[in-house]
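Each remark here refers to the structure printed beneath this line.
All protein chains of the complex are present and in place, except for one that has been dropped.
Up next, subunit A:
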Amino acid sequence: MIKKQLLVVEDDPTIQRVVKQTLVTAGFTVTQAFNARETQSQLMATLPDLLVLDLGLPDEDGVALLKKIRLANHVPVLVLTARDQTQDKLKLFEIGVDDYVTKPFEPLELVARVRAILSRTYDTTGVGKGQLHCGELTVDLDAKTVTKAGEGLHLSQKEYALLSLFVQHPQKVLTYDVLLRNIWGTHLLQGQSDTLRVTMAHLRRKIGTNAGQQYIGTDVGVGYRWLAPVEQAQYFKQ
């Protein structure tokens, strides 16, 4: 299998070194860039499969750079950021960032996020049909049923819609706005996330935990992320 090519953009040499070593150990090929100018030339030269981008660059604001890149290039982007305010995060999703990792982060967390983005983007066999397994849960996308440890789980229509959206996009942050648009067909206006959040709370209670771990991660004010690994049923992969 061909190794995936990553471009890591980070001006701090220590972090650059650590990130590179982590990703190389995990089996990726890594090229480096230390500022915005280098990033743009490297994007042209190496055509990476994924861009890991630190927002605090010496020569240009990371957000401005991203907007420029997005005009011509659809490469998936994972952002490293020290800004943890809700507004900053929402702005990132608006301009098409695939995921973000807040500094300080654990190297293994970074690898997990990178893998999740890559498999979402490039491994699209059988999406939207068949059976998905995740911990004790089995979601049958064709029959629209869910079982938990072999027993049928009764979900409301909206709860099922949420669950199936999550298991089809594991590890991806789905913002309130995205969820409301996909499932309720409305936009996020002030205060309208209430229904969504209550439905999520009910869903959370019904699916329980995955060996003591939550299935769904919460970033209050931003959105939710499916945490547990999801497997496609074998017979569909053939």
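Annotations
Just so we're on the same page, a residue touches a chain if its C-beta (ideal position, glycine included) is under 8 Å from a C-beta of that chain, and two chains touch if they have at least 3 such contacts; residues count from 1.
The rule is simple: contacts and distances are computed from a predicted model.
Within the choices "ATP synthase subunit a", "Iron ABC transporter permease", "histidine kinase" or "Lipopolysaccharide export system ATP-binding protein LptB", the name that UniProt assigns to the complex's undisplayed chain is "histidine kinase".
Between the chain not shown and the residues A:107, A:130 or A:229, the one that touches is A:107.
In the complete complex, the residue from A:15, A:90 or A:178 that touches the missing chain is A:15. Not every partner is drawn; the one left out touches subunit A at residues 12, 14-15, 18-19, 21-22, 56, 82-83, 85-86, 102-109, 191, 194, 197-198, 201-202, 204-205, 212, 214, 217-221.
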